[in-house]
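Apart from one protein chain that is not included, each protein chain of the complex appears where it belongs.
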Amino acid sequence: MKELFKDKEHLVRMVGLFGIGFLLFGLMKIILVPNSFGLYGHYRGDSLAEVAAQPVAYAGRGACIDCHSDIDEARTGSKHAVIGCEACHGPLAAHVAEPEKLKPKLPDGEKICLRCHLANPARPVSFPQITLKDHSTDDPCTSCHPAHHPEIS
Amino acid sequence: MKELFKDKEHLVRMVGLFGIGFLLFGLMKIILVPNSFGLYGHYRGDSLAEVAAQPVAYAGRGACIDCHSDIDEARTGSKHAVIGCEACHGPLAAHVAEPEKLKPKLPDGEKICLRCHLANPARPVSFPQITLKDHSTDDPCTSCHPAHHPEIS
Amino acid sequence: MTIDRREFLLQTGKLLILTSSAAAALEYVLAGTPEEAPGYTVADHYWAMMIDIEKCIGCGNCARACKEENGVSRQPYYFRTWVERYHVRPEEPELPDVDSPNGGIDGFPEKYRGDDGSKSFFVPKLCNHCAHSPCTQVCPVGATFESPDGVVLVDKKYCLGCRYCVQACPYGCRYIDPDKKVADKCTLCYHRIRKGLTTACCEVCPTGARQIGDLKDPNDPVHEFLRTHKTQVLKPHMATGSKLYYNGLDGSVR
Partner (left out) sequence: MTIDRREFLLQTGKLLILTSSAAAALEYVLAGTPEEAPGYTVADHYWAMMIDIEKCIGCGNCARACKEENGVSRQPYYFRTWVERYHVRPEEPELPDVDSPNGGIDGFPEKYRGDDGSKSFFVPKLCNHCAHSPCTQVCPVGATFESPDGVVLVDKKYCLGCRYCVQACPYGCRYIDPDKKVADKCTLCYHRIRKGLTTACCEVCPTGARQIGDLKDPNDPVHEFLRTHKTQVLKPHMATGSKLYYNGLDGSVR
């Protein structure tokens, strides 16, 4: 038995080195691997909340209608009733946050109308489309078709 | 020069053998490769006509209506007007060839009707389907719905 | 419950056209020399088939008529065309249940409930008559080929029955004829379309879910169909050049 451990010095040295190695590895792991890594999978779990923390630019039609229910009522029965307000009026979360300070501009009627309704062969045939030169007048679209209820009855 | 052709005998033998080989190859090609092979592509061109020579079992609605125009007129305005006669009556080219000799049997009404109209969740919802136990009577289908004009007006 | 005047005139017009050409050909058919029927030049035609899933009611008329017309074995393992029923459960849209009892010839017994949130529909299948068909590429003797008019055919006199083509078809549309022991498959009723008749399956389809079309004929309704529908072929990534165009094909269909 004593024979076996005759040259034990190199064994002690080896065990020592291994121990230091493990300690260093553990230390590095604690320092380098973020806390939430592996929470849900092979990625930083915290990054979900970080992505979710991005501010909102479009408030959503719900926030608009909270104040402007009169406009929503004006759309009743119209094909435009299902369109989000910000589809034409642009992103308005800032206006919702500070209604008085940040007032939205009125959209440029004709440009906005034609964005959807200018004839294009790639549009579904059932969708209402106009060819400008064949259309009745040169008046602005909204003079005949109120934007919130464009149907001519 | 004479030196070069000193042992010409083996050359003559070789040329002879090649000649016989080519002749045999040509002969085999003529015998084994069908005439029309390669006419349109890497296949026997005649096989097109051979496939096309198969006799017809279904005469097609055109041949039926040539004689039975009264039935076709009875279908006018019905949803069944566009259905081929042989869809219900079976293949009748033999009857067209010998109208008197080979008389078709009347189709088994109910079975034929239900083949299309028995309710099945895989059928398009817009297609008229019936659930037998919920349907009005036990009478044969055709007592209310004439097969050639099934609409109840 | 009546069809409107416009559609009626359209359908009647179609029938008239069909009648005259079919009648002209029928003389030759009945005389036993159909190959001499006039007016067919292979270079003038290029055939395709369109299937509208939205119209298929799974009546099995097509599979039944195909066996009658082409003398296909009555055993339930041999079909040139057949109808599959798909049942797609919402949990596993990529693993649908598919059945095709006797190819759909005897109908589809009620098996699934219609109100469990699942989606079910019928998919008629047949040879895709590929423009770059794998089956013709593997034939060692040139016994199967794409005809100049776009139909994939088998030369039954020349076929060795080696089964290479059966293995090669990505759509499972070939079989070995149990009597003749040679490869067999849908011919797109080549003996009919050359005479101006439609295929047996199209002739008996009650809802018009199947239509053959001549891509080289500018007046063929196939062009209108392809223009006004969003069509899909099966396994497009295999680049087989399939000419079997489906409307309303679900992503679960393989």
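Letters A, B and C name the chains as they come in the text, with residue numbers starting at 1 for each one.
As a convention for this text, a contact is a pair of C-beta atoms (placed from the backbone, for glycine too) under 8 Å apart; a residue touches a chain by one contact, two chains touch by 3 or more.
None of these values were measured; they are calculated from a predicted model.
Chemist: Name every displayed chain that the left-out chain is in contact with.
Modeler: A, C
Chemist: Just name the one of C:50, C:105, C:173 or C:249 that touches the chain not displayed here.
Modeler: Final answer for the missing-chain contact: C:249.
Chemist: Touch as defined at the start, partner being the missing chain; which of A:11, A:56 or A:102 qualifies?
Modeler: A:56
Chemist: What does the interface between chain A and the hidden chain look like in terms of residue numbers?
Modeler: 34, 37, 40-44, 47-63, 65-66, 76-79, 81-84, 86-87, 90-91, 93, 96-97, 115-116, 118, 120-124, 127, 151-153
Chemist: What is the set of chain C residues that contact the non-displayed chain in the whole complex?
Modeler: 53-54, 90, 93-94, 117-119, 121, 223, 226-228, 230-233, 235-237, 241, 245, 248-251
What we mean here is this: only the chains that are shown with their structure count from here on.
Chemist: Return the chains common to the contact lists of chain A and chain C.
Modeler: Correct list: empty, since no chain touches both.
Chemist: By Cα centroids, which chain is closest to the centre of the whole protein?
Modeler: When every chain is reduced to its C-alpha mean, the one closest to the whole-protein mean is C.
Chemist: What chain pair has the highest count of contacting C-beta pairs?
Modeler: B-C
Chemist: For chain A and chain C, what's the span in angstrom between their mean Cα positions?
Modeler: 47
Chemist: Just curious, how far off is chain C from chain B if you go by their C-alpha centres, in Å?
Modeler: So the centroids are 10 Å from each other.
Chemist: Please set out, as single numbers or ranges, the residues of chain C touching at least two other chains.
Modeler: None at all.
Chemist: Among the residues of chain A, which ones contact at least 2 other chains?
Modeler: none
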